[in-house]
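My questions will all concern the structure given below.
Only a single protein chain was left out; the remaining protein chains are all shown in position.
Labels for the chains are A and B, by order of writing; each one numbers its residues from 1.
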Amino acid sequence: MTRSHAYHPDRLLPAEPGVRDIARRLLAHVEDLPIISPHGHLDPAMFVDDEPFPDPTALLISPDHYLTRVLHSAGVELADLGVGGHDCVPREAWRIFCSRFDLYAGTASGYWLEQEFAQVFGIDPERLTADNADEVYDELATILAQPDFRPRALAERFGLEVLATTDDPLDDLAAHRALAEDPSFTSRVLPTFRPDAYTKMYKPEFADNVTRLIDSAGDGKSGYEGYLQAMRNRRQYFIDHGATSSDHGTHDAGSTPLSDAEAQALLDKGLRGDATRAEALAFEANMTYRFAEMAQDDGLVMTLHPGVYRNHSTSTFQKYGADVGHDIPFRMEYTEGLQPLLSSFGENPDFHFVLFTIDETTFSREIAPLAGYYPSVYAGAPWWFIDEIDAMNRFRAATTGTTGFSRYSGFIDDTRAYCSIPARHNTSRRVEAGYLARLVAEHRLSEERAADVIVDLIDASPRRVFKL
Amino acid sequence: MTRSHAYHPDRLLPAEPGVRDIARRLLAHVEDLPIISPHGHLDPAMFVDDEPFPDPTALLISPDHYLTRVLHSAGVELADLGVGGHDCVPREAWRIFCSRFDLYAGTASGYWLEQEFAQVFGIDPERLTADNADEVYDELATILAQPDFRPRALAERFGLEVLATTDDPLDDLAAHRALAEDPSFTSRVLPTFRPDAYTKMYKPEFADNVTRLIDSAGDGKSGYEGYLQAMRNRRQYFIDHGATSSDHGTHDAGSTPLSDAEAQALLDKGLRGDATRAEALAFEANMTYRFAEMAQDDGLVMTLHPGVYRNHSTSTFQKYGADVGHDIPFRMEYTEGLQPLLSSFGENPDFHFVLFTIDETTFSREIAPLAGYYPSVYAGAPWWFIDEIDAMNRFRAATTGTTGFSRYSGFIDDTRAYCSIPARHNTSRRVEAGYLARLVAEHRLSEERAADVIVDLIDASPRRVFKL
Partner (left out) sequence: MTRSHAYHPDRLLPAEPGVRDIARRLLAHVEDLPIISPHGHLDPAMFVDDEPFPDPTALLISPDHYLTRVLHSAGVELADLGVGGHDCVPREAWRIFCSRFDLYAGTASGYWLEQEFAQVFGIDPERLTADNADEVYDELATILAQPDFRPRALAERFGLEVLATTDDPLDDLAAHRALAEDPSFTSRVLPTFRPDAYTKMYKPEFADNVTRLIDSAGDGKSGYEGYLQAMRNRRQYFIDHGATSSDHGTHDAGSTPLSDAEAQALLDKGLRGDATRAEALAFEANMTYRFAEMAQDDGLVMTLHPGVYRNHSTSTFQKYGADVGHDIPFRMEYTEGLQPLLSSFGENPDFHFVLFTIDETTFSREIAPLAGYYPSVYAGAPWWFIDEIDAMNRFRAATTGTTGFSRYSGFIDDTRAYCSIPARHNTSRRVEAGYLARLVAEHRLSEERAADVIVDLIDASPRRVFKL
């Protein structure tokens, strides 16, 4: 059996030999830089406990909807993979995964997996077949039991300098505090303020959440006044625990502010469960504006990623819940939606407002023009479904002509899959090297300048944009 | 005169020598495989009669709106090309075509034409000029009179294993039956159930069509009940005559079901000619849902291709009718529209639901995410205006990162131009070889695996997806 391309030093680099040579040299400037991960979905308790990972399936498959989604499309039951808390036989799930590993050929997940197996676990991904499934499972189980493969040891090996988590506004952030106070742990693990569960009236848990929020953090105030005050207080609590950003997964990019009276009336309706869809979206848009307003005072970076139809399959949602692979993007617009917010706050260079999208059409049409004018706006890295090699190249090709390189958020891994972090960041570094190498080979950029640019993109941009 | 590039063994392959070498080797695995054509617009009677084609113009120009459209844009009257049943002087139309052959440079139609002339007729496309028009016309006329150029002989030479036609629900399918019962004809020619003319209240012929449908196939039932029953019956009739799929050219991707009472009320309005545009679209969306529901029982593959403004030029429609080149795409969305249908039926792996689009923006944003989750959904090949080399590459680059290769429909030629079929399929094979070769050269896929993938894409995918 040939050794997998995941070991090849030129993997993911452009094929043309002249461009590839330049790309290799550019990659060398950044391949070993530490990892800055300003947005993701890991559980910080993992580093507090520092326990060995339970088994290969629980570590690598069940929690990663990027992977289970693909198996599901091939007819595999999500329950058999341990999704959504369903019990599965880990070894059986592993056999399914290995026997269908060919499904990942050409996918972003496939590249990450291959590199992860090759580089983190030292297992040639060519061995991921039905025949070898048990053998590889046992090998992995042995590896995971070793001290070197506990979360903290891996963080050190990965060069994980900064890792942001995504947290509920009422989280006590005890894990973050414990990690910050532990001198033996050198990675910075920062919370991110994610208030979505408190702004969406169209979710059944809205009323309970909001009541709990106001009661516990509203300084005794009630209604909309208490609600805003609680948000401000919890943002400050997050800042006190190291947070530098808030994250907002809104339905759309609307940002029209409401008067206090209008907002109070809508909030009342939402708490009674009486709000229409349009009213719920109006309230959500108002809150997008209000969070930007709060950021003028407290300085939290604001990231926005609208445009996803959550829980598209009703039957899957009933059986497995949210975040299991059936969120589907829809077409998005930013220009009109964000106009109120940007007219009020867009000119403030201390306000950092990162726009993510999964609708690629907005790259050249809206995001690059916005980021190329407003000192507050940054173009977020391609994310989720378009966090893959060709789409990353399309992002660069669609935004650079308008904004250059200075308005980029830095790479975002956005992952629940801890061991894929190095592969994801390495992929991004290879793509940037390949893109810049093309510009150099086309006499559009000197190689010296390209070397500066790639270091800036990989290392300085996320630090600067996320105020790290 | 130099020999046309249509004879070059590397035509349409990538320019970079390393990539091209790999592409050549991958192409060799599939170039001679039989042709599977699961969707197109040929008349099956052609194979029953097996008559010589009348003349070059009637064979190659008048019925092919891909060609006449381009000439029309240059100011040629469609009547002079014999479009829409208008009489023309075939030799005069041919002269126009040859004198303007330069218009096709760079177009998909141009590549097909060049390859068709070179490979099917042995005529160097470089000779298609005003000066040679008469000479080539006479040569072609002589060629078409030969027994080797009758429809059946060409089917054998083309390696046409399966060809699906597109048929009216009330068609008696006599031609299909005759072909199936003829042991001397080895291609499978299958009907496709296309009920559009019976679901669009905004078309003037709706009432007559529906009345005829219910009367002839409704089992004596009336109204909406009879209408549904007639649809079920005719689907079964098609299945009995070899059909494996139904095809739906809807306005949009709406699929919200109506109650029987609502549907009955709308049907009544539609039959009276009183339905508003919104009501007509609501009924059409309901029927998209109902056809999917029927497919759960009878197993027909369902293909959907919304998003075309039909008969855009009122004056052309009045003079030439439908399908003559003035259908224009508009922007499309699938995520919200298909949610009801997919929530009900999307999880059924035996239901095969192929989504076509002419709005490329949906490739990465909606179609790949849907096909990458739902076991029923397949990403349809790029079609119509985007059935060309660069767009096919964009399709691959936009969908592979999310779905890999397993959710692909297989290539669709969708053609009325019989002799272009080999060129269209060959183009697709060259594009796939070129795309996969790039992945191999970028160390993203091993060449061994790429060879498996290309055989699967070209041969196994259409058989699997269309249940052939």
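As a convention for this text, a residue touches a chain if its C-beta (ideal position, glycine included) is under 8 Å from a C-beta of that chain, and two chains touch if they have at least 3 such contacts.
Bear in mind the structure is a predicted one, so any value in this text is a computation, not a measurement.
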item	value
Option from A:His65, A:His251, A:Arg290 or A:Arg407 whose C-beta touches the chain left out	A:Arg407
Residue, one of B:Tyr111, B:Tyr224, B:Phe351 or B:Phe466, that touches the chain absent here	B:Tyr111
Full-complex contact with the absent chain, from B:Gln296, B:Ser313 or B:Asn348	B:Ser313
Chain not shown: contacting residue from A:Thr57, A:Ser364 or A:Ser409	A:Ser364
Hidden partner interface residues of chain B, rising order	2, 4-5, 8, 10-17, 69-70, 72-75, 102-108, 110-111, 309, 312-316, 325-331, 358-361, 385-386, 388-391, 394
Touching residues (missing chain, whole complex) on chain A	16, 18-19, 331, 333, 335-336, 339, 342-343, 346-347, 349, 361, 364-366, 368-375, 377, 397-398, 400-407, 438-439, 441-446, 448-449, 452-453
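Basically, only the chains that are shown with their structure count from here on.
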item	value
Length of the line joining the C-alpha centres of chain A and chain B, rounded to whole Å	39
